[in-house]
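With one protein chain held back, the other chains of the complex are shown just where they sit.
Presenting chain A:
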Amino acid sequence: MRIVHYINQFFGQIGGEEKAHIPPQIREGIVGPGMAFKQALRGEAEIVATIICGDSYFAENEAKAKAEILNMVKKYYPDIFIAGPAFNAGRYGIACGTIAKAVKDELGIPVVTGMYVENPGVEMFRRDIYIISTKNSAAGMRDAVLKMAAMALKLAKGERIGSPADEGYVERGIRVNYFAGERGSKRAVDMLIKKIKGEAFLTEFKMPEFDRVIPNPPVQDITKAKIALVTSGGIVPKGNPDRIEASSASKYGEYDIEGVFDLTGETFETAHGGYDPVYANMDADRVLPVDVLRDLEMEGRIGSLHRYYYATVGNGTSVANAKRFGAEIAKKLLLDGVNAVILTST
């Protein structure tokens, strides 16, 4: 059986963030994590080609990248397509999900990928494709590859796929009929008794979790409004005084910009890892538009720019931390009489 494997520039051993803009390219045989797959597949299937694409290239040219990669995949007429694993890398996860879904829908080839549960690619694609649940970093490569390879072989052979818990993939929201050992009334009573006793039990019908916030009403008079800037792009005063981490941030910073009319390469920089920092370090207004907001303030187009801005690094940052930062920042902004927020992300 033939496999085509998709990976990013980093796992493709081309380079880090400085190479994230490279367009897709194809190599015969295995590259990088392909070696681990080769072992896990035990000769039952072979990676005939590896497609490598820069994460930023994919994110910024999605339609073009998708078409280019689909053409490459087609030429190798694979029986199965594997993407990643992407762990907690957001752009990479979305690229894996996007291209895997396209290969499945447009070429009719079974696909499998792997990601950490908080990767945004999971929420976007878990209903469409099999996503093996992985650890949040490449330290989980071995386990991820074993599960992905097993799933790939099953899919290629057309074997029955078991439940998410058995196979290690993220729930797709698909209901499957089966004959249970005991009838529903008994299972329900057993579950209730366990619940009353405080024991662990497994529901047979999970309620979906929706966490949507209703939009607030618009700003009535923007020429009187106090506008605050918040960013996940890591813009900090030069030297990063709070030492905000380049990835998996555990904190955010509050910075006074009174009297600052322009962010320059001498005064501000980015603490963010995971994207090429050259442009933000040269001129941080490219991420946090202080210069333009000062102009608008002087022209009376907005009431004022809030004296403090808030910054963290949105690179592999846990959802729990991001929630906490957001809630704390919002509280401070409300106390300071801010009327509206512009939040920029890289």
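Heads up, the rule we're going with is that contacts are C-beta pairs under 8 Å (C-beta built on N, C-alpha and C of every residue); 3 or more make two chains touch, one makes a residue touch a chain; residues count from 1.
Assume contacts and distances are computed from a predicted model.
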{"item": "Undisplayed chain, where the name is taken from the UniProt record, one of \"Stress protein\", \"NADH-quinone oxidoreductase subunit I\", \"Glycine/betaine/sarcosine/D-proline reductase family selenoprotein B\" or \"ABC transporter permease\"", "value": "\"Glycine/betaine/sarcosine/D-proline reductase family selenoprotein B\""}
{"item": "Option touching the unshown chain, where A:E123, A:E159 or A:D256 are the choices", "value": "A:E123"}
{"item": "Contact with the hidden chain (one of A:A89, A:A102 or A:A280)", "value": "A:A280"}
{"item": "Contacting the left-out chain in the complete assembly, out of A:D128, A:D143, A:E167 or A:D295", "value": "A:D295"}
{"item": "Options A:S185, A:T203 or A:N216, residue touching the unrepresented chain", "value": "A:N216"}
{"item": "Contact with the hidden chain (one of A:A139, A:M298 or A:L343)", "value": "A:L343"}
{"item": "Hidden partner interface residues of chain A, rising order", "value": "20, 56, 59-60, 90-91, 94, 120, 123-124, 211-219, 222, 225, 227, 230, 232-233, 275-280, 282-283, 285-289, 291-293, 295-296, 301-302, 312, 314, 322-323, 325-327, 329-331, 333-334, 338-346"}
